[in-house]
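Take this structure, written in structure tokens, and hold onto it; I'll ask about it next.
Here the complex is missing a single protein chain, while all its other protein chains stay put.
To keep things simple, chains are lettered A and B as they appear, and every chain counts its residues starting from 1.
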Amino acid sequence: MTAVPNDAAIVRERIESPTGQSLRRFLADRFSAAAMGIVLLFVLLAVFAPFIAPHDPYETDLFRRLQPPAWMEGGEWSFVLGCDGLGRDILSRIIYGARVSITIGLAVVMIATVIGIVLGLAAGYLRGWVDIVISRIVDILLGFPYLIFAIALMAMMGPGLKNIILALVLKEWVVPARVVRGEVLAAREMEYVEAARAVGAPRRYIMFREILPNILSPVIVVSTIRMAHVIILEASLSFLGIGVQPPTASWGSMVADGRAFVLDAWWVSTFPGLAILALVLSINVASQGLRDAFDPKFSD
Amino acid sequence: MLLTRSSATDRPAPLLSIRGLKTCFPTRAGLVTAVDGVDLDVQPGECLGIVGESGSGKSVTFASVIGLIRPPGRIAEGSIHFDGADLRTLDPGGWRRLRGRDIAMTMQDALTALNPALTVAEQICEVLVAHAQDLPRRNRWRAARARAIEMLRLVGIPAAESRMDDYPHQFSGGMRQRIMIAIALACRPKLLIADEPTTALDVTIQAQVLDLISDLRREFGMSVVLITHDLGVVAEHTDRVAVMYAGQIVETGPTRDLIAHPRHPYTRGLIGLIPRLSDLDAPIKPIEGQVPDLIGLGGTCRFADRCELRLPECRQDIPMRPVGAAHEARCIRAGEDLP
Partner (left out) sequence: MTHQEPPPLLDVRNLEKVYHLNDGLLQRVMREPPRVLRAVDYVSFSVQPGETLGLIGESGCGKSTLARTVLRLHEPTSGSIVFDGKDITRIPLAEMTALRRRMQIIFQDPYASLNPRKSVEQIVGLPLALHGVAKRGELRDRVVAMLENVGLKSGHLGRYPHQFSGGQRQRIGIARALILNPSFVVCDEPVSALDVSVQAQIIALLGTLKRELGLTYLFISHDIGVIGHVSDRVAVMYLGDIVEIGPTRALLNAPSHPYTKALLSAVPQIDAGSRRERVKLTGDLPSPLAPPSGCKFHTRCPFAMDVCRREAPVLRKNGRDALAACHLLEIEHAA
């Protein structure tokens, strides 16, 4: 049904850019706004880890080996979540571990998104051989299982924070690139693009100033979801021992450390596991909210 | 409106009777009253034209009639009677029996109104099996298929028998509109509501589709409501016409009379801005201004801000007043002889 809204009703609203509207809608959705709050909390934990963490995450104390959480017998409140096999405070290690997860998650997704936007725009707008080359590379990379690709690269380059980021970016960029290319293919047929050409706008202007702002919303939404994936991947690599190297605290390696005592000291792997769960879940919920808020179908 | 109260005795009871219909949609900016106090009758066998621009409420009025107003939109007031039944108290089962069988509606955009995943044959047969009582109990689908072929031939689909197993996207725009008419008419409804049936079509195809609707109306003796923005279409194809503006009917009457002697300034404006092929020098006179905001209207003639004839007295609710035989207009100056 072509029910209702009359143009006049729309004109009365106060002046607000489309992006502003989307953000307002996002904040009005309490559930996803709360999830975003949790994500920001993790970010704050990561940034201010040295001030928040109650203990040095690297300080070993064999007297505290596998000390249980505070509420269990033998626990004490200064080591709330207990200690690991080397007697290190689990809470402090989780707080420091947030640094690894968030640094890698943000860095990989941001670098990959920038690369993906540039290559996706080029493929989608310029078409021709540029599109053929980029699309083939994307297809080939999509053919590799993510984890095996990362493991192979890490094996070649050796472990380390920079290498993890590099390995993940090399594969991750295809996701935003594909999204951007698809969106550009639709957007380049819009009359406003033709209008820009008709007034003499150069190609670069059309790609980055006319098309890009209009396709950014889906890219941001996808990148947010991908950040959750990347965090899980980093945890997986660290769990397998080819990610961040000890003694640096990473949630993945913490889970791995606890494997040996999982029956008699469950807290060693459970709490970092819960941290991964909480962060990934919050990111996913927040990204759902972002998608709803930015989706033009829901705009009013 | 009750336009024929004096002559009501010699007329059959209307097939569709709408009284005081008011349909509202809450929006963030406020309550939009898309249809505000519409009175309409559709007589058996007649073709009624509903003319108006977007936002006039012409589509919403008939979406209300066949129960297609989606929440949060709702019918706030008024009564709708069809063939003796009160449609506002109908239960979902009653609606299912009514829609498709007694009242059918065709939409403006045939491509989105047809299901892209089903063949044309499946879509027509589905309606027939659900509604047509005269189909035999046994071999119902085969009988439905035979009837479907007949309908598609009737609406002028070439090679209907072989093409009915194609999907909607395999047909051209004009053909899709015909298929939708075939589906709408499959159960021989008493009332066909055609919502802008030709807006998406080219003129040569448009003429074919409108002629087809007129022929089928005579053949089946059904009533047709033709919703359009094109007064030319109304002039050629309808018996009676109602002009809508900002949620209200502003003028209604026999088509020929209304077009020859429009009494409401808006109707005159509409007629004045049609480019005529017969007189290329006649200037197209625009109606200045914009359609009013549908929020918080009332207490004034809705056209007053754009009207050249307005008087201070126009700032009140104006009732419909008779200006001729079965001809009414919502204007305090409708009775005056103006140039």
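Here is the rule we use: a contact is a pair of C-beta atoms (placed from the backbone, for glycine too) under 8 Å apart; a residue touches a chain by one contact, two chains touch by 3 or more.
All values derive from a computational prediction rather than experimental measurement.
**Student:** Quick one: say which of B:68, B:90 or B:205 touches the chain that got left out.
**Tutor:** B:205
**Student:** Among A:196, A:225 or A:240, which one touches the chain that has been omitted from the display?
**Tutor:** For the chain that is not drawn, the touching residue is A:196.
**Student:** For the full complex, which residue in B:135, B:187, B:235 or B:307 touches the chain that was left out?
**Tutor:** Here the residue in touch with the unshown chain is B:235.
**Student:** Using the touch definition from the top, which of B:271, B:297 or B:326 touches the missing chain?
**Tutor:** B:271
**Student:** Need a quick check: the contact residues on subunit A for the chain that isn't drawn.
**Tutor:** Against the left-out chain, subunit A lists 7-8, 10-11, 13, 15-19, 132, 190-192, 194-202, 205, 210, 213-214, 299.
**Student:** Against the chain that's been left off, what residues of subunit B make contact? List them.
**Tutor:** The missing chain touches subunit B at positions 53-54, 158, 172-175, 202-208, 210, 229-233, 235-237, 256, 259, 269-271, 273-278, 280, 284-288, 290.
Assume only the chains that are shown with their structure count from here on.
**Student:** Would you kindly tell me how far, in whole Å, the mean C-alpha position of subunit B lies from that of subunit A?
**Tutor:** Averaging C-alpha atoms per chain gives centres 52 Å apart.
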